[in-house]
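Complex shown without one protein chain; remaining protein chains in place.
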Amino acid sequence: MADRILVINPNSNKQVTSAMDSALEPLRTADAPNIECVTIDEGPMGIESQNDVDRAAQLVIKQIERDQGQADAFVVACYSDPGLSGARKITYKPFFGSAETGLATSIMLGGRIGVISILAVAVERHWAYARSLNLDARIVADLPVDLNVAELANESTVTAQILEVGRSLRDQFAANVILLGCAGMARYRQVLEDELGLPVIDPTQAAVAAAVTALRLGYRAAR
Amino acid sequence: MADRILVINPNSNKQVTSAMDSALEPLRTADAPNIECVTIDEGPMGIESQNDVDRAAQLVIKQIERDQGQADAFVVACYSDPGLSGARKITYKPFFGSAETGLATSIMLGGRIGVISILAVAVERHWAYARSLNLDARIVADLPVDLNVAELANESTVTAQILEVGRSLRDQFAANVILLGCAGMARYRQVLEDELGLPVIDPTQAAVAAAVTALRLGYRAAR
Amino acid sequence: MADRILVINPNSNKQVTSAMDSALEPLRTADAPNIECVTIDEGPMGIESQNDVDRAAQLVIKQIERDQGQADAFVVACYSDPGLSGARKITYKPFFGSAETGLATSIMLGGRIGVISILAVAVERHWAYARSLNLDARIVADLPVDLNVAELANESTVTAQILEVGRSLRDQFAANVILLGCAGMARYRQVLEDELGLPVIDPTQAAVAAAVTALRLGYRAAR
Amino acid sequence: MADRILVINPNSNKQVTSAMDSALEPLRTADAPNIECVTIDEGPMGIESQNDVDRAAQLVIKQIERDQGQADAFVVACYSDPGLSGARKITYKPFFGSAETGLATSIMLGGRIGVISILAVAVERHWAYARSLNLDARIVADLPVDLNVAELANESTVTAQILEVGRSLRDQFAANVILLGCAGMARYRQVLEDELGLPVIDPTQAAVAAAVTALRLGYRAAR
Amino acid sequence: MADRILVINPNSNKQVTSAMDSALEPLRTADAPNIECVTIDEGPMGIESQNDVDRAAQLVIKQIERDQGQADAFVVACYSDPGLSGARKITYKPFFGSAETGLATSIMLGGRIGVISILAVAVERHWAYARSLNLDARIVADLPVDLNVAELANESTVTAQILEVGRSLRDQFAANVILLGCAGMARYRQVLEDELGLPVIDPTQAAVAAAVTALRLGYRAAR
Partner (left out) sequence: MADRILVINPNSNKQVTSAMDSALEPLRTADAPNIECVTIDEGPMGIESQNDVDRAAQLVIKQIERDQGQADAFVVACYSDPGLSGARKITYKPFFGSAETGLATSIMLGGRIGVISILAVAVERHWAYARSLNLDARIVADLPVDLNVAELANESTVTAQILEVGRSLRDQFAANVILLGCAGMARYRQVLEDELGLPVIDPTQAAVAAAVTALRLGYRAAR
């Protein structure tokens, strides 16, 4: 039977889950592991504050405690990696965080990383996390579009704003890789890439791709 | 027609090319890109000194100049990433370095990275490169087994030496991910993983897996 | 009416709350703010894993949401500062974390900081947090006694073990300030100070003293 | 008999001593240690250059050699901490520097620190000192008002200039804590706090509060 | 017989060799070592890309292999230090790199270093190299004039452009030492120094002066 990757959306917004599910389509190749996305129904509608992150962490841990026998690798699909560190202590399955893997994937491309965040309040949290990973020196800037997770869905108005932030990262801060700082931005990856002429990393795609690789190559989980 | 990944072994040791080719087997899934390994015949027998790295860099560049139309992504299969930086300036195809990608993959696993090098002379070069990538703070130690690339092939005697270095990384330096600091060590990955109980990253496998992902997800090359 | 400082013990161990309450006695001077310690009854018995930290963070936030009108300053009495970052976004009252303030107090004394942790599993978590605060370079070592929060209470056997760790920090790592890496170690401060001849910082005492100062001098809360 | 804290103003400007004495009033609570400010009459009128710092250091040391039996804790009330390091080698009493303690206090408040300096010439000296303390990464900017210590006394004209610098630290550099980079700025703390809506730290107040805490909790001096 | 310093210009531009030869005149004092500049005829016309650096490295190594008996110290006269690291492994003679020595000389002058580069493409390469040397924190900015090595020779038009970059380094980035980031800029040192009022370091002069010192004081080569 095929391996199974469980992708946990820790917010309760099923539209976000559905959008990331579509974005993962290119990774569902003939003999790839099954990739299944789940929504945590008790999660906040969007993970916007530190408080939301702390709450989501608990819910991710509970999910893992319950489902760790049901999958071969896990991904937490939120750019704050809620529960990542805690979950790694309770499961021997490889567990990938969107932010950690998104940053590492940007590094593979040789990049000076520009992060696009949704809210200004997230920026300082992102920096603190990047410092804790000792990866902050690779980030040239982290700029917010100042939208909440719900507002992100209005493609018609949002596209221009995201492109403006992307151009600022490229032109003022010399970023050569763009990292989407929110799991709900997947739908904007293509237009950013086309308009900016730079690689654009969706952290959930990156984390699921890492899980696929881990299963193919048989990586153990680090603890 | 399927995409094609060209894996360049910049040393002229065909045994090394053949071993890495075998190690890449798990990545050759049903609808994966073609993965082809080539040996640079004019390359040094092993890339052991800075001088070898500089020489190999030239040969990798020449190969890219000639073959860049023949492949969709490139990997340089040597832990010193010869030619990586230069090649990225002359091709728009994604180009992955073994060391850069090996380090990034170790980071995805959350790791305090322990590197196993072949020769003591390589250690300082590895540190200088890791500093240039701003990733040195993630490496807890880089220890040599003190063998040259040719000696690496004697599995019967080498296994014990490599295991001893791996144990030292785990027990004295608290490494929780082991990164093989040479493309010629692929054959020792499994035994290290089994004996140490830690994830062990072969940098060539990691770089080729990154190339597969880049093609699946359509990442542009960063320049 | 006097100002009031609420000291939140996020674990449910009332013995720990009672011990820290005693340790705060020297700060209860004539016209000082009232200092009140509370136990979070739903909290874990000890905060030992990242999972415990994430869970405690939620409980601290809830406490603040409910009680922020009841106090003029807050302290979270746990060396992992659960909920600190989140709570600062929801209250305009000064909020002090034991770890953050304990590190800052050690710095005031000019120190090369040696941290005594209870469990080995805490050490990496402490380092990640210190990195996120950009204060890791001031810590010379973080060594565990390998006891859980419950075992910490057996003074007769524990004293010798803690002293041994303290001596190692002083003699092998040249620490000149010792920082207790757990709110449950307050009772060992005096014997460590006497035997080591170094200043020893109890992070809860330090954080409550900072809250007293903040109220006396009228510091606003940073957000 | 009550403990005694000696606050040494190493410049010879008695107006500065008198202003800091007033600013310390909130720390003189019922059973607090006696807090006494002294002026070093041979000191420079303002400590503005490195030369002034070196000269002041000598005078502080002499004062300590003479008076160390007369007090239980010491504070050097100058943002260059003249004599701090030397004095700690000759007295076993806790000795607090304004800059070191001011920075540590700003850290306790969770801050991205913005420093207001008097003269442009001080800025590089401040950075070098912050680097020597390994705390420079916490400072987002250090901006001068370009006034000497004497000019600082003209409140009517100075207030607007200091506020402008404060706003620049908050709005352009995202500082969320303001640290006054001179002992002679105490009188401007309140207006800055009111106008900026941020915590503002007077380093002399912070250092004396730290000395009060050290005496209450019985901290040894680190050496 | 007098000692001999061999200064290797790894590009094939004899005008550059001739200009640096003139710039070294002040170091040819009565009893100084002989200072001889050679051009590598097979080198690129200018070392502008990473590819050029890699190619030059090979040629420098070959030169050393052939000529190491002919000189007592070596200098590679190119701001990318091609072959420096490799050459040090094959000769016991002191070997100085222009960039490494140029940076170190700027540090001796107490400097916040501003680098003037020729092409924008060089800037990222310079930073990577400075990071590998752990000296990047001393560089306040590296700004290109956007000229290639050939264009550098047109003094009439180039002077104004270089001065503008120099002023920007001094006024916007507070550089107090200017380091010329190309061996072909020697002729502009004087005018920059006169107009900016700052020390300006020509890296080839600096490296040859270091070689003179090494021979006078008998420094061994570090390996």
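By letter and in written order, the chains are A, B, C, D and E; residue numbering begins at 1 in each of them.
Heads up, the rule we're going with is that contacts are C-beta pairs under 8 Å (C-beta built on N, C-alpha and C of every residue); 3 or more make two chains touch, one makes a residue touch a chain.
What you see is a predicted model, and the numbers here were worked out from it, not measured in a lab.
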Touched by the hidden chain, restricted to displayed chains: D, E
In the complete assembly, which of E:N9, E:T91, E:S117 or E:N176 touches the absent chain? E:N176
Of the residues D:V38, D:V121, D:A150 or D:A174, I need the one that contacts the missing chain. D:V121
Which of D:S12, D:T29 or D:S85 contacts the chain that the document leaves out: D:S85
In chain E, positions touching the absent partner: 26-27, 29-32, 84-85, 88, 94, 96, 100-101, 103-105, 107-111, 133-135, 137-138, 176-177, 193, 197-201, 205-206, 209-210, 212-214, 216-223
Touching the missing chain, which residues of chain D? 49-51, 53-55, 57-58, 61, 82-83, 85-87, 89-90, 121, 125, 128-129, 131-134
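One rule holds in what follows: only the chains that are shown with their structure count from here on.
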Determine the set of chains touching chain C that also touch chain D. none
With centres defined by CA atoms only, which chain is the most remote from chain D? B
I'd like the angle of the rotation relating chain A and chain D after CA superposition, in degrees, nearest 5. 120
Intercentroid distance (Cα basis), chain E paired with chain A, Å: 44
State, to the nearest whole Å, the distance from the C-alpha centre of chain B to the C-alpha centre of chain D. 53
Taking each residue of chain D in turn, which ones touch at least two of the other chains? none
Linking chains that touch, what shape results: line, ring, star, complete or other? line
If you go through all the chains, which pairs of them touch? A-B, A-C, B-E, C-D
